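Structure, as structure tokens:
Complex shown without one protein chain; remaining protein chains in place.
When the chains are written out, they are named A, B and C in that same order, and each has its own residue count from 1.
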Amino acid sequence: MCRWLAYSGSPIKLEELLVKRDRSLIDQSLHARQGATTTNGDGFGVGWYEEGEPPRVYRSTHPAWNDRNLRELAAGVSSPLFFAHIRASTGTAIQETNTHPFRYANWLWMHNGLIREFSRLKRELVLAVDDSLYASIEGTTDSETMFFLALTFGLESDPVGSVERMVGFIEETGRMHGVEHPLQMTVATTRGDAVWAFRYSSEGDSRSLYFSTRMDTLKALYPETDELAGLSDETRVVVSEPLGDLPGVWNEVPESHVGIVQAGADELRPFTPRSL
Amino acid sequence: MCRWLAYSGSPIKLEELLVKRDRSLIDQSLHARQGATTTNGDGFGVGWYEEGEPPRVYRSTHPAWNDRNLRELAAGVSSPLFFAHIRASTGTAIQETNTHPFRYANWLWMHNGLIREFSRLKRELVLAVDDSLYASIEGTTDSETMFFLALTFGLESDPVGSVERMVGFIEETGRMHGVEHPLQMTVATTRGDAVWAFRYSSEGDSRSLYFSTRMDTLKALYPETDELAGLSDETRVVVSEPLGDLPGVWNEVPESHVGIVQAGADELRPFTPRSL
Amino acid sequence: MCRWLAYSGSPIKLEELLVKRDRSLIDQSLHARQGATTTNGDGFGVGWYEEGEPPRVYRSTHPAWNDRNLRELAAGVSSPLFFAHIRASTGTAIQETNTHPFRYANWLWMHNGLIREFSRLKRELVLAVDDSLYASIEGTTDSETMFFLALTFGLESDPVGSVERMVGFIEETGRMHGVEHPLQMTVATTRGDAVWAFRYSSEGDSRSLYFSTRMDTLKALYPETDELAGLSDETRVVVSEPLGDLPGVWNEVPESHVGIVQAGADELRPFTPRSL
Partner (left out) sequence: MCRWLAYSGSPIKLEELLVKRDRSLIDQSLHARQGATTTNGDGFGVGWYEEGEPPRVYRSTHPAWNDRNLRELAAGVSSPLFFAHIRASTGTAIQETNTHPFRYANWLWMHNGLIREFSRLKRELVLAVDDSLYASIEGTTDSETMFFLALTFGLESDPVGSVERMVGFIEETGRMHGVEHPLQMTVATTRGDAVWAFRYSSEGDSRSLYFSTRMDTLKALYPETDELAGLSDETRVVVSEPLGDLPGVWNEVPESHVGIVQAGADELRPFTPRSL
């Protein structure tokens, strides 16, 4: 099982959430607790935005915990919006092009979960990707296929609707091939402003997904915690598993919901797969 | 441009043709002369057969010349039939799954050349791969697509005919999309006994391909050369560019021909693309 | 903490002990139980002997469980004597030259444990390496330093005595620098015939080390187990942690002892550090 983290808010150094001990994603990659597999050593990726720039992506097939370049990068780069993902392969090859986050134009996408019996469904799913997008598929994973299906179904103009259509299409395709529960996912996607985070599975028993509590609430709870002081009240972290041990920090996203972190009030809405 | 070598004959250590200085494939990878690009540093692969075993493949994304594991392997493994390939990417990602030789069941396949405007043609070509084979595609190259098309068109029962159909199909598809000269190739394939080596290009100006002269002829020419003494008269080497400087060793395969190295007399036949 | 395995006996494919599920070293590297660290993902190495050849070494910085080349190699190579090691770095860089087994001439060496405060002691220890050996040191680990000290102190002619002197020297050096318990080790070394396996630590509380029971005993215990049938009665496996679940297979080497697997009767002797 993979793990991921999405950050949106006051610019911070990536290392704050990726590297520092006892509460970072890298620390989690060595000592997984809630994950289905015990280790996330099959590569990792980081995608980040800086003022007025397209997103940058750094991806590696080495375990995150022993990659020195990642530590340099995480110490050197500050960003108001970044994604990070550590991978435990469910079978596809360990290579950079299979490593999340995936990028298309200004969008990033990352996924924890799987399409069940993907090798049987793959051809039909990939065929549904729009002709103009097809050549941009670089890897061989179910996760990237989901991204390109969502793009095909309108991600850029209707993020929630397109993901609902993507899920609906995968479930229909899977069931036509006799797959009982075709999809398991927590997904995050962004175009550099808002972040959409989805929790859904065909069996109604999805992997975990958490939003951080609003910073003003956290600051009231922990007035003495310096690290929180500089963060804007709108700062939010979305994670597949909670980081660190502070009580009151994490709110679980309910089954079959999508959370939207955005300027103004965040949203939490039911998520319902749709037919095309 | 890539470079490759196919060996068939008396078992020898791989290092004889891959590693040793001044006449090996690795030496060529550093000092390319006839190639379209000046360096072949984008990975390499070796595939070999041993008695009664399926073929093994070792592939790496590092330059062949600085890979210590390759030297160990090449010193330790003897084989009567092996393929080796050094890659200069024409654009697709540098990853093991894009590295030749490709393998399916008992077959190996390697290619030097390209499908022109592959990103525009890819979808249509991949769609023609048989459903039962589709899930075995691991990478994203034109070369692997050619292999799976040949398999779809009957490689296992009719090697020459299937490659003729594969080329015919790619040329038709390319021309429908306005690509004047869709294909450039030298290809080698084997199932562990015979080796088929093809030289063809849509423009009738193909990259080079050479067969070694029969060993009995070579031994007559160079009676004092110890390295030749132990090799059976049927031993043959097929290469994209000549290795070493011995005159009389290499015979160029003519344009639009296929050579077959096999038990009994070898063959050299015209190669003509066919419609499906 | 690292893990390792030494095999001596009837030639078998490396994959039998390295790759196959539920009882292999690779499986252990994902699901460590007795280890001090929870994952061994910082590279691995295999060293093996074949008839009349110097030892070959394959080493990689990727996790053993996701290295395809290792699977190919382990399926293709049979050997009567091989070492395998999976690494969890205690701080030195993740690079092939820091990966076990280390090789010098016909000798292999691998280690689980550490020299405590190695960065403070390193200079003095490395200085004691014989001038003729110094240039052969390729990496930066405590483990390789131990190997070259043992070589300096006579490993090739007196394996047990030289390791006793190596340990004595490290303990003296450490204590002069105020390190209370300078050394923790299980070590295996071989020159292709016998295998020496040491269990020792300055604090008298060493990491685990196990020998397999003699095969004739195992065959009597498990007459129906096909995998044991073909193995000679002298076949032995030495491991840092037991593999698999068969009861009666593993005998723990006692604290401060060295076991010697050799032609004729194996030996188990007390191990006592010596002054130079």
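By definition in this document, a residue touches a chain if its C-beta (ideal position, glycine included) is under 8 Å from a C-beta of that chain, and two chains touch if they have at least 3 such contacts.
All figures in this text were calculated on a predicted structure; none of them were measured in a lab.
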Sole contact to the chain not displayed, among C:S60, C:S78, C:Q95 or C:S208: C:Q95
Touching residue (missing chain; options A:N69, A:S232 or A:T272): A:N69
Interface residues of subunit C (partner: the chain not displayed): 93, 95-97, 119-120, 122-123, 127, 131, 134-135, 137-140
Subunit B residues that touch the omitted chain in the full complex: 30-31, 37-39, 41-42, 61-63, 65-66, 68, 89, 93-94
Contact set of subunit A toward the excluded chain (per top definition): 50, 53, 56-60, 68-69, 72-73, 75-77, 96
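The criterion applied here is as follows: only the chains that are shown with their structure count from here on.
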Centre-of-Cα separation between subunit B and subunit A, whole angstrom: 41
Overlap residues in subunit B, where contacts from two or more other chains coincide: 96
